[in-house]
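Structure incoming, see below.
Here's a slice of the assembly, chains where they normally sit.
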C-alpha cells in the first residue's frame, strides 16, 4: 500500500494513458510497474519523470547496460529496495550476468567503505586531483 | 589536516613501503595520494584496503572504466568530495570523456530522484521483480 | 518485531504512563503508536524525545502542516519507512491533500537529484551565496 493509490490503465485519464503507452512501447513490455502507477496521481510529474528517464537512459556516450549498473549502484547505496529490484531487473534485461552483478556489488561495497574512511579521517584532497578536475 | 598525520614514503616502515610500491607499480604513477598516507597509520588496514581495492578494481566481468564510473556514482550519492575527485581522476585515466561524465551525472541525478520518490511514496515492489530476482 | 519489546499502557510504569497520556491528549487520539512503545524501554529517552517533538512541532514561525511536510521530506530522503508512514498520516491530519503530497514528493525528488549533481560535479559555492549567508 503506497501513500497514494495506484492508477490502473483502465481508470487512467488520456494524458496518463499516453505515458503508459509510451513506457510499454519503449520497453517492449505489456505492463506498467507500480512506480508509474503511483506517480500517475499527478500527471505532470508522471510525464516529466518518464520523459527524463527515457532521455537519460537512452544510448549515448554510455551504453544502456552501463547506465542500469550505475542506477543499481546508487540504489544500493541509498538502500531503496524498490529501486534495487526494478533496476536489477532492468540490468538483467540489458544483459547483466550473475558475475557482473557480483562484481558490481563488490565495487559498490568498496566505494561505500572508502567513502566512509575518506570522510571519517577528513582526508585533504590532493592538489593533483584539483588540478586534474579542470 | 586529516585527523591522523600522513605517513610519507621516507618515514614509512617496511610493510607500508611495500604497499606504497605496489600502489605506484599497479597504477603506473610515482606518487601516493593522501588517502593511503592517512591509512598508513594502521599498516594492516592499509594493506587490507589496498589489496581489496586492487582485487575489486581489476578487469573481470566488468571493465576498469565501468568500475570507476560506478565508484564515482556512489561517491556523488554519498557526497564524499575526496572520493569524487580521486575517482573522477581515475575514470579520466581509464578514458572517461566529458560527455561520459555528463551522462554519468545525469543518471546519478535521476537515480537519486527516483529513489526518493519510490521511498517517499512507499511503493510496493511488483511481484514480477521479486520473481525476477531469483 | 522491534529489537526491544513494546511497552503497553497497562504494563507501563507511572513516568511512562504520564508521557503516554500527554501524547494522547496533545494529539487528541486514544492510542499510542509503536515508536513510543519501543522508546518506553528507556523512560528518560521517551520523555526527552516526546518533549522535544512536542516543542519542535508546535505552531511558531512555521505552521504545523509545513513542519509535517518537512518531516516527510527528510524521511523520504533517509528512506525511513516508519517515519514516512507516520508523518504522512500526521500531515494528512493537518490537512495535506493528495495534490500537496504529490508536489511535496516532486520537490523532494528534484532536491535529491540536484544534490547529487552539485556534489558529483564538486560545484564551488558562489561568492554571492556566502555573502548572503551572513
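Things to note:
In order of appearance the chains are A, B and C, and numbering begins at 1 in each one.
Methods note: a contact is a pair of C-beta atoms (placed from the backbone, for glycine too) under 8 Å apart; a residue touches a chain by one contact, two chains touch by 3 or more.
Not measured: the values here are computed from a predicted model.
The complex is a homo-oligomer: every protein chain shares one sequence, and counting across the whole structure file gives 6 copies, of which 3 are shown.
The rule is simple: only the chains that are shown with their structure count from here on.
For subunit B, the chain with the farthest CA centroid is C.
The pair of chains sharing the greatest count of C-beta contacts is A-B.
Interface of subunit B with subunit C: the two copies contact each other largely through the same residue positions, with over half of all numbers used appearing on both sides.
With each centre defined as the average position of its C-alpha atoms, the distance from subunit A to subunit B rounds to 19 Å.
The distance from the centre of subunit A to the centre of subunit C, with each centre set as the mean of the Cα atoms, comes to 27 Å. Chain geometry summary: the mean Cα position of subunit B and that of subunit C are 33 Å apart.
Subunit B has residues 75, 77, 81, 85, 108, 110-115, 117, 119-122 in contact with two or more other chains. Residues 72-73, 75-77, 79, 81, 84-85, 105, 108-117, 119-122 of subunit C touch subunit B in their complex.
Across the interface of their complex, subunit A is touched by residues 79, 84-85, 88, 98-99, 101-103, 105-106, 109, 116, 122 of subunit C.
Chain contact summary for the complex, subunit A toward subunit C: residues 3-4, 41-42, 45, 49, 74, 78-80, 133.
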